[in-house]
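All protein chains but one are shown at their positions in the complex.
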Amino acid sequence: MAEIKEKLLYTKDHEWVETKSDQAIRMGISDFAQASLGDITFVELPEIGKVVAKGDSIASVESVKAVSDIYAPMSGKVSAINEVLEENPELLNSSPYEDAWLIEIECSNSEEKKELLKANDYANHAQ
Amino acid sequence: MNKAWPLQSSLLKNQSKKGRFAYSLSKNLAISKSKAPPEQFQRKKKIQLPELTEFDVVRHYHRLSHLNYSIDGGFYPLGSCTMKYNPRINEVTASKEEFLNLHPKSPEKFSQGALEIIWELQNLLASISGFKHVSLQPAAGAQGEYAGMRMIRKCLDKRGNRNNTVIVPESAHGTNCATAAICGFKVLNIPQKASATLTLSEIAALCDSGEIAALMVTNPNTLGIFEKDIQEITKLLHEKGALVYCDGANLNAMLGVTRPGDAGFDVMHFNQHKTFTTPHGGGGPGCGAIGVAESLEDFIPTPVLNKGSEGLFWDYDRPLSIGPLKDFYGHFLMMLRSYTYIRELGAEGIQKVGEHAILLANYVRKRLQDHYTIAYDQNCMHEVIFNDSLQLKNGITALDISKKLIDYGFHPPTMYFPLVVAGALMIEPTETESLDTIDSFCDAMIDIAQKAQEKNAFEKHFKDAPHTAAVARINETKAARELKLTWNEL
Partner (left out) sequence: MRYLPLTEEERKRIYDQCEINSFDELVDNIPKELRIDSLKIPTEASETELLNIFKEKASRTRASDFDCYLGQGVYDHEWPRVIDYLISRGEFLTAYTPYQAELSQGTLQSLFEFQSMIAELMGMEVSNASLYDYSTACVEACLMAARIKKKSSGVFLITEGFYERTQKILRSYLEPIGFEVKVWEADAESWSSTEKSYDQNSEVIAVLAQSPNRWGKIEGWTEARSLAEKNSALKIACIPNMHSLSLFQSPGEEDFDIAVGEGQGLGIPMGYGGPYLGLLCTKKKYIRQIPGRLVGATESIHGEAAYCITLATREQHIRREKATSNICSNQNLMALRAAMYLSILSQSGLEKIASSQYSNAVFMAEEISKKLKLPSQSTDGKHFNEIAFAVNEKQLAKLQLMEKKLHEKKILPWLFDKAPNQSKETQSIVLSFTEKYTPEKLNYFLESIEASL
């Protein structure tokens, strides 16, 4: 049974969002996502400063036999990336919510937060 | 390292011993005293290759060969790969020194025999496929596909047609999309619906949304089913000013049954290493070709083989051609093999190939349909698709089934393709396999299906399969996470 963290928000594409402050969020992929991908071999992260719109492809995650695009849950500018995943992509399998966060974004439109799913709603969607 | 049969062989580098050598070179190679090139261009860091005897090399490759499954050794039920027997007479004819030792820039006057073989093979493939022209230059299917799409682009440009979208069924092989993208097209996927084949109405709807340059379609499609509305579809697309490309990977089903050129395709690629027995060689070389209709004949890659007053010659004077795709004329030494095969079978034999392939595939369908869910429950052509949905109920996947099949002495079928069928297992028997082999294969698949129904099936039978191959399950994740691509990195 995939783990879902109560305090986080989610997207239908299995990304999780943590509010860092009014304007800043941190994002990653859910336990359900990492389990479906299988052993993760590589994570491609964007450059710091990249401007993205909600729904744009912002990163990609590779396993042996597949590649998955990760989409920006909100619009804004990339303010930080988790460089530890360069050498240790397997962290995404073992710790998708903590050690293997992907990207931090300075949001340009906080209204978009309303469109994210709460933990309960995501639980229904993922099952 | 495995101490029992079959024996493995450590890396050549590890077997090297200073001073050993394997070559045979004349003492008198140089006509004059040795000179050295100017100092500033000389290589500084000396090359280091293994030093071995010929015996070391022979033993090494013998041992490596024992670790390979091959058509000679066993059945490959690989859908869409057409792993049929590679006749040995092909190897004899393709090894004639007169053809091995011919430089591609030899004067045509002294190369007419070789040129005739190319000319005749072009004509044989044209007759078999129903296209007006054939070019044998493409190195493999993918390059043939590239040629076809480039020709389509050039033809449209010449007509002043700026449309840039290519429609591709979702069930298509990934190469179709990659090729379209490399040629600068935008790809629009046609979603797979319950129907196994394309409908005229869905194509018409896509055309109405405008900008359609071409359709790329595999026939029979990747589900193993003939696109029955293909004539109407090609007609419609031509009316809209678009062109149609045929992915000829499944041509084996058609030999002697129907001809793609008759259905209105503008261009098709051949995979001679599938349909016409040029050897797979462990991953290549392939041997491509393209069949070209009159609509695209001006754009054929150069040089084009032409007949003049003094015989056959290479014609570079083709102002509308897309240009050359690769160095020289194509994989000539592979053409010798397909030419031998087609001449050996002749009209009588080629006539029967499609029929036999289709009979065997439907036999497999009937024997297995009570044990595996069939993706599309209708007559198939040369290949049939099942999926793992029945076995998944007990936690067994297509991957598990495939790895287990190795323990029965068979190479797995094509897995997880086409992507539109979840957990797909695509089986193509080919006409060169005996019914006995096919029965053994079906027996194995049925046995596996029964094992998959048992309690604790995964733990009991499938975990870490194969259990009896020369090498145990290989860690592909580790290979991707810790990239080691040369022996210096070990």
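As written, the chain order gives the labels A and B, with residue 1 at the start of each chain.
The criterion applied here is as follows: contacts are C-beta pairs under 8 Å (C-beta built on N, C-alpha and C of every residue); 3 or more make two chains touch, one makes a residue touch a chain.
Note that this is a predicted model, so its numbers are computed, not measured.
Trainee: Looking at the full complex, which residue from B:His66, B:Lys240, B:Arg318 or B:Lys451 touches the chain that isn't shown here?
Mentor: B:His66
Trainee: Counting contacts across the full complex, list the positions on subunit A that touch the omitted chain.
Mentor: 41-42, 62-67
By our rule, only the chains that are shown with their structure count from here on.
Trainee: What part of subunit A is in contact with subunit B in the complex they form?
Mentor: Listed in rising order, the residues of subunit A that touch subunit B are 39, 41-42, 62-65, 89-90.
Trainee: What residues on subunit B touch subunit A, complex-wise?
Mentor: Result: residues 416, 476-477, 480-481 of subunit B touch subunit A.
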